[in-house]
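Note that this complex is displayed minus one protein chain, with the remaining chains in position.
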């Protein structure tokens, strides 16, 4: 069995930021030497989600508008009594699905035609990390 | 380490379709020869989700009604300006959880009493694929 751990680092400039990371995951897979296996893509921050979906800016805006409708960022939350203002970000990341595990086949990410991997940060303006854990053979 | 890759193919006839795939995943696990491991069940299309829940048609209807309430299929979405009409399908698949990883123990899917695996397609009437990636020993 082979394994490889990579910590992707981001300096998110905006409060809400969407970053395509497919190429970085692909590169880590290539460098791991794993031909058949799995790669976990997990945000290490709990106001962010890793999402597999379409690379289309209109859709990304639709996501943000629906999340704002379901759990408005500026609504009243008990978590924000602790001095934070990011309760909605913690909620949004759960609604969007938190993390993904993707397949490695023949030494490459095994993606459908339109599958792209994104990091959705909902409370940025800080340095953030995404953990890649690759295992296989 | 052993691994096996299977692409399940579906000719979805309806726009919204729910297909139970537990038996197909179980069969792939059996054929893999893996006794202890993991199986990733990932839709290769970004308007679909793989969901583990109850095999009960009333509940499946409840899911669809809640999704329609949260993000109405025919509402106005920017993604649909691209000529698509499936923006809500992309949103629903995220709300329902995208994908699952299940355990293999003693050569079988290690399921709780009521756990069944489903493919939820929200923009069907096309040929669709689900990727199974099995790794273990």
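Note that the chains take the letters A and B in the order they are written out, and that residue 1 is the start of every chain.
Rule of thumb we're sticking to: a residue touches a chain if its C-beta (ideal position, glycine included) is under 8 Å from a C-beta of that chain, and two chains touch if they have at least 3 such contacts.
Predicted, not measured: the structure shown is a model, and the values here were computed from it.
Asks: Which residues does chain A use to touch the chain missing from this display?
Replies: Touch with the absent chain occurs at residues 1, 3, 5, 38, 40, 42-46, 70-71, 77-82, 87, 90-91, 93-95, 97-99, 101, 129, 131, 133, 135.
Asks: Contact with the hidden chain only, please: which chain B residues?
Replies: 1, 36-38, 51-54, 56, 58-59, 61-63, 66, 70, 95-97, 100-105, 110-115, 135-137
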